[in-house]
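Here's the structure, in structure tokens; my notes come after.
Note that this is a trimmed complex: some chains were dropped, and none of the rest were shifted.
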Amino acid sequence: MNITLEQAEKAIAAAKKKSTAIDTKMNIAIVDSGANLVAFGRMDGAWLGSLDISIKKAKTARYFDMNTGLIGELSQPGQPLFNIEHSNDGLITFPGGVPIKNASGKIIGAIGVSGSSVENDHTVAVAGATSL
Amino acid sequence: MNITLEQAEKAIAAAKKKSTAIDTKMNIAIVDSGANLVAFGRMDGAWLGSLDISIKKAKTARYFDMNTGLIGELSQPGQPLFNIEHSNDGLITFPGGVPIKNASGKIIGAIGVSGSSVENDHTVAVAGATSL
């Protein structure tokens, strides 16, 4: 099963609302279960460099069906997945990417958020992911 | 001047409405005046391969401030811009990319649409570009 565009737009709207509430400007990307982009929005004044990062976070979260920050713990020097970021045309493995599940717990896509601290990015991503 | 996210979302909504009216499923991308993605939406069931094409059409329209189909006429064998598509990490030069202007006629971004015939793609792109 795949996230629909309507669901993706709902997730982006929820993420934007949370972003505004915590006074940040975000790039927000939603991918489907095939890790392909479904919807995207860059808030006015958000960092340009976060455009690509938000998409890579969403893809990374779906590629491995887990929060991106968890992969980042394993990709540190000396850890099992050191430099996994070199795969898939570039992964982003710090927080801000979160899988999106449907009501029965099945992963139907992922959200990636970038534009502030990784803590804020993750907070906004969770707001989007849990809005469906 | 740059297109805002609110304007970009309005353009996508208008494009989706036109797409549904002519019974098509489209990928719709909006870039700003710097040719960077502002908003994107892929309608349910739209071709996956059109995802990248829609973004490239939007970028191409802004790169040269004209409808993509016009460039395609000049890039044919024997024409002045043959194989211009090899530049800029890949241009798309058939119809479906259209510059977006503000009320005073200044280009503030562009829209790229892909998912059906090039005639339909162009029709939907115009619907989006003229909705602001």
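Here the chain labels run A and B in written order, and each chain numbers its own residues starting at 1.
As a working rule, contacts are C-beta pairs under 8 Å (C-beta built on N, C-alpha and C of every residue); 3 or more make two chains touch, one makes a residue touch a chain.
These numbers come from a predicted model, not from an experiment.
In this structure file the homo-oligomer totals 4 copies of one chain sequence, with 2 depicted.
Just so it is clear, only the chains that are shown with their structure count from here on.
Averaged Cα coordinates give subunit A a centre that lies 25 Å from the centre of subunit B. Partner subunit A is touched in their complex by these residues of subunit B: 4-5, 8-9, 34, 36-44, 48, 51.
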